[in-house]
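With one protein chain held back, the other chains of the complex are shown just where they sit.
In order of appearance the chains are A, B and C, and numbering begins at 1 in each one.
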Amino acid sequence: MNLRWLLSFVILLLAVVLSGVILTRAQVLGAPNQPIAYSHRTHVEAGVQCLYCHTSALRSEIAGIPSVQKCMGCHMVIATDRDAIRTLAGYWERGEPIPWVRVSRQPEFVYFNHQAHLNAGENCETCHGDVGRMTVTRPVVKMDMGWCLDCHMKQPENKVTHLADCLTCHK
Amino acid sequence: MNRDEDTLNNNPLHSTFKETMPKTLTRREFLKIAAGATAASGLAPAVRSIVIEPFVQPPEEVLPGQATWYASTCRQCPAGCGIIVRTINGRAKKIEGNPLHPLNRGKLCARGQAGLQVLYNPDRLKNAVRQSGGRGSRQFEPLYWPEALDLLSDKIAALSNAERIAFLGGLMPSHIYRLATRLFETLGAAPPVIYDLQSALEGRSAASQLSQAFFGAPDLPVYDISQSDVVLSFGANLLETWMSPVAQSAAYGAMRQGGMGSRGLFVQFEPRLSATAASADEWIPVRPGAEGFVALAIGRIIVEERLGHVGSHRTQAVLYQNVDVREMAAASDVPIETLHRLARAFADADRAVAIPGGYLAGQRNGFSSMLAVQALNLVVAQVGREGGVFLSNPGPTAALRQNLPVNAFDEVIDLIVRMKAGEIDLLLVHGANPMYELPAAAGFAEAIARVPFVVSFSPFVDETAVWADLILPDHTYLESWGYQVPSPGADRPVVSSQQPVVRPLYDTLAAADVLLGLAARLGGKPAEALPWEDEASYLEETVGELHGSSLGAYDARTPSGFWALWRQYGGWWSEKKIRREPELTEVVQTPLPISDPQFEGDPEDYPFHLYPYSSIILSDGRGANLPWLQEAPDPMTTVQWGMWVELNPKTASALGVSDNDIVQVESPYGMLEAPVVIYPGIRPDVVAIPVGQGHQDYGRFAQAVNGSNPLVLVAPVTDPGTGALAWGATRVRLKPTGRKQILARLESLDGNGRESLG
Amino acid sequence: MSEPEDMAQETRQTTPYDERLLLAERTDAEINQAVLQPMLQTGKGFWVLVTILSLIVAWGVYAWSYLIYWGIGVTGKNRPVYWTLFITTFVFWVGISHAGTMISAVLRLLKADWRRPITRGAEAMTAFALLMAGLYPLIHLGRVWKFYWMVPYPNNRLMWPNFQSPLMWDMVAIFTYLIGSSLYLYLALIPDMAMARDHTGNWRFKLYRVLALGWRGTEGEWHKLHRALGIFSVAIIPIFLSVHSIVSWDFAVTIQPRWHSTIFAPYFVIGAVYSGLSALASILVVVRRGMRLQEFLRAEHFDSLGKLVMVAGMAWVYFWFAGFIVEWYGNEPVVRELIREEVSGHLAPFFYLQMSANLIPIALLVFKRVRTTPALLLATTLLVNVGMFTERALIVIGSLQRNDLPFNWGNYRPTWVEISIVAMTFAGFALLYTLFSRIIPFVPVWEIKEGRLRYTMRRIGRLLVPTAAEID
Partner (left out) sequence: MATDANLSVENDRRWVLVVDLDRCTGCQACVVACHAENNIPVVGEKQAAYGRWMHWIIIQRYWEGEYPNVKARFMPVMCQQCTEAPCEPVCPVFATYHNAEGLNAQIYNRCIGTRFCGSACPYKARIYNWFQPEFPEPLTEQLNPDVTVRTRGIMEKCTFCVQRIRRAEIDSQAEGRILADGEIQPACVQTCPTSALVFGDLGDPDSRASQLARSHRSFRLLLELGTGPGVIYLKGGETNV
């Protein structure tokens, strides 16, 4: 087992491990392809607020996705020539919901509540990144337990016992 | 209505939901996408894609992620409690009692809680079916609804005369009964026969005949247990399945620890210590059929010794003219001192009530026993007083007042006789399962074979539906409309409303819509009698009459506003308590009848009395197809998924059997085998078997149980006084078979019922 | 020479000293060959044995994957009997593993010469028993694919295993003991590996050359080896005591009746020694016959080992009685119920099997004939282990069937999955042992030679007299 063989084996191993890590990170932070090429950037620049479309973020645990009716509310008149808007109008005529693809996802045993976070003074950018400047929405951070816990532990002292309690986020 | 699946990802059934969305992906499209996807994913990392489908037009009452509650009525038993159902994304998640409803005040029993498994039962019929391989073949082929309705209306039209159609129903919703009666009137046929095992076991027809005799009105009495200090219950398992268990349980809770420091005395007279007797202070094991004698003895003692503070009993003396206390004590196997003690307690109490129960009606001398018990309430003048007896409030308007009467067993026997004689061409069955619920000896099986065309409305393929030619599955109660005037009622006039809490799961059709469709197809008088084009408009009109009444707890300016509030509140009820004091008829002046109980089968070779009781879990067997109920343990024997014979320890040792030994129970009419449960709380000469198991059809959960139906043994005899089925009047004999069957018990037999070892 | 006569013939006319004379006449080379020959030739019997054992192991592995696929429900466990045969056999194997340390460490410190030919066999038994015991914490897990949460690896979720739990102590204790005993086994192996390296060819030569770490037998090496063995013998004693105490604390820390008692730690340790020594005796009898090591494992060794087993047995009885009398006398309701269940209830057959299987061998081992006749010794010591297995089953399964609320009592029926997995571990142990005996010389040759040096023959006048020398 001379040295050359050993060295090449180690390099190969390193290469495999490295590509594995990069691939998983990319997979998590990759931007899923959506049925309609929707750009947050144009809407935010046009002055639309987050809560206008994601209405139930303040009152319920999920933020909610705008209904096709809400999209058509404006796009009945605005920029009806674009082909993206035409596909939207297609869905509307067929009375079919738009099969958006979820961008940030939590496992099934996690209880996440938007209402509690917004009441605690956090805003959308803290977790979802500056979506206002994204043409293709992508997750900016791997939202796993470590990341949430890190923020929870930095809260004021009297809240930490509750926020570090497993029952707060585990169903 | 569309659905927002944003919360779908944290709901395990994401994939299941997708099929029901009407999205068809043709094979070529799929191949195109698959080819593209594989090429693309080769390059970019394939991001695991979970689809979220928002609403197209969001309904206004739905806030994504938060539950929406819909009010409705529970149909698991005829009590008619108000419920509210939690739905998320258009799926029903949890049933809870309606806190505003005056009957159950937010509470619910085990069967009510299991209602969701009726809606989402895997064995439900998905569309109208016809039994293709002939009756009993269990091969069904689907039918389109218009086609099925045409078939049925042609059958009705083809009838030679109107007498040849029959409608056999269980305790169905009031509005279907009203439509059916109206349709049958216009056809000139006899009104529907209402009978099911639950009403027989709780003695509902006997109780209304008792009210007719005592108070001149067929409405069921309401016993104000919560306010009374002494409650003598004769055979009424009021905390399990008798009449309105949730309202009675809530009253029992108040009587015990309600407040004002007084704790009521509760005495139960029955041959077997039921779960109700377990909560009672005293259980008096009376000889079967002799409960009436105990009541007569107590009444006689009170009148003779002028007990209590109600003044002289001269007016009631005539009632107990020919009653001899010593003889009564001997007949009922109850020591005289106990009778004296109880009579004194009953008379001295400020507020006392005696309750004639279902078991009394199950005897050949049922009516005389019930009269004797009701007379006790007269003796202590508790009729119409706090803590005593009131009458149920009828429906507030004329349309709602038409509540469904319960026919006695002899009317069912007449129907069977007519069927056997071939006088019936078309039989409709709704909400009842006579093949399973009638005693086998009554001969319903042969009778149904002679009816050329049988139609069943059951959403499940139960024993009767298997012998039907056409099944038009009704919606389950969480998917259908309706109203019900609960009887026995609450402390005020109430009408519970019923609305669909979820969109109907399958291609089923409401029975009311079937009747309206038939009327439309038949044309002529039926069409005028039933002019509404669908069930909802019919209900809106019937309920509309309540609009504007001054009593109501709520009111609305417009009829449609009232209709909306009617659905949101879950019914209509008066704001203040309105109790209906009954007026007494002249039956009070005649001496009470004393008749001895007779039993089928002579005592020598049939030494034991058969006591088939309705278990708190399965009631009369309608709950057998719900896995939650099958797995919920029976409170007294803690057996799950099972059926058993309860024997007194001495009887069992005399027979040489112990727990889990299979014993053969034989009556003059039938025979069955079941494992034994050693039951300390039962008379040595009584054998108790729970009703509800032994289903051959009715779905995978009901058929999974290795048990048999005790009604195979019951003699089809009736109580001459009321015509009700005397289900407690059969004698049986026991023979050990030497085999064993392990019952699935919660408790360990080694622990033999001890609380601790201290 | 066939086996029963030679041992008996030896004892009849020669005194213990003459036995050593017999070996004395052998030259070093002959001793080496006597040890290497049985290791090198693998007869047909060996391969038959290996195939049978590996078939059982394969069946056990199938049963285990069946269990993982379908869930723990395929075993006979239920509520309240949550722990059954897996934990019982876990305690049994950890018990067996205690004999190795007892022989090699304790007796080395006590300078008992009769331990010399036995030490390697015993240490191998420790290592393999621990390997089998180590499987059970994985087998009995409901979600075995998440076992790594018991390993304290750094993670960003700030989640560490809970070190208050006796299962964590178990994990630490067993790993330390496994590492400790295999190092101890390996240390004492190095000289023999060198000897084997010099006498074997091709693949064995390559293997032994690596294992011998270039041992040349210089004075410095021997000095370091002796010092290392000395330190290890002292160091492994506390581990030996702590492992089985921790295994007993799996039960003693709970408030389950009959588990919750303070005598458990010493009681389990003594039980482990008793069961371990008996297992060692049985194995030595079998291996002596299988590899014809009659010359090295002589009657005197079995005699001393038999005495040690008897002493351990008596100590066990004392500790068992100390536990039982306190519980019986205390008359706590649930404990009284359990004792009544054991003495006259449905646990009675196991209780009387346990008592007889543990007491009868102690009585039998008093007789020298039993101790030195291989067949009798094998039967007695196997009986001991049957008794000890039932004793642990009674503690684990018997006690769990009763608790403070009679409503929650239960009983237990084993299923084929549990029995196949337990059989797998027994077959696995035997398989490892047979393969071990064909790769590593079973008898530690250098210890034997060292032992011989101590008794050189001196001629005084016409008399040949063995002289004892103080070597270490």
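As a convention for this text, a residue touches a chain if its C-beta (ideal position, glycine included) is under 8 Å from a C-beta of that chain, and two chains touch if they have at least 3 such contacts.
Predicted model only: the values in this text are computed from it and were never measured.
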Worksheet, complete the sentence: Contact partners of the omitted chain among those displayed are A, B, C
Worksheet entry | Absent-chain contact - pick from C:403, C:420 or C:437 | C:403
Response to the item:
Full-complex touch with the removed chain, picking from B:343, B:361 or B:743, is B:743
Response to the item:
The one residue from B:345, B:519, B:624 or B:717 touching the chain left out of view is B:345
Worksheet entry | Absent-chain contact - pick from B:62, B:128, B:230 or B:663 | B:230
Worksheet entry | Touch with the omitted chain, as defined above, among B:69, B:145, B:554 or B:641 | B:641
Worksheet item: Residues of subunit C in contact with the chain that isn't shown?
Response: 70-73, 77-83, 140-144, 146-147, 149-150, 159-162, 164-168, 171, 250, 253-256, 400, 403-405, 407-408, 410
Fill in: Hidden partner chain, residues of subunit A it touches
107-109, 111, 113, 115-116, 119, 158-159, 161-162, 165-168, 170-171
Discussion item. To test your reading of the contact rule: which positions on subunit B touch the chain that is missing from view?
Written reply: 7, 10-13, 16, 88, 91-97, 104, 106-114, 116-117, 119-122, 124, 229-230, 239-240, 245-246, 249-250, 252-253, 256-257, 262-265, 273, 275-279, 281, 283, 285, 345, 349, 505, 616-617, 627-633, 635-636, 638, 640-642, 648-650, 680-684, 700, 704-706, 742-748, 752-755
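As a convention for this text, only the chains that are shown with their structure count from here on.
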Worksheet entry | Core chain by centroid distance, with centroids computed from Cα atoms only | B
Worksheet item: Based on CA centres, what chain would you say lies at the far end from subunit B?
Response: C
Item to complete: Could you compare the number of C-beta pairs in contact for A-B with that for B-C and name the larger?
Response: A-B
Worksheet item: In whole angstrom, what separates the CA-based centres of subunit A and subunit C?
Response: 58
Practice prompt. Would you mind pulling out the distance in Å between where the CA atoms of subunit A average out and where those of subunit B do?
Written response: 51
Worksheet item: Just how far, in Å, is the C-alpha centre of subunit C from the one of subunit B?
Response: 67
Worksheet, complete the sentence: Per the touch rule, the subunit A residues reaching subunit B in their complex are 23, 26-27, 30-33, 56, 59-69, 91-92, 95-102, 105-106, 108, 110-111, 171
Item to complete: Note which residues of subunit B are touching subunit C in the complex, please.
Response: 746-748, 750-758
Practice prompt. Write out the stretch or stretches of subunit A touching subunit C in their complex.
Written response: 144-147, 149-150
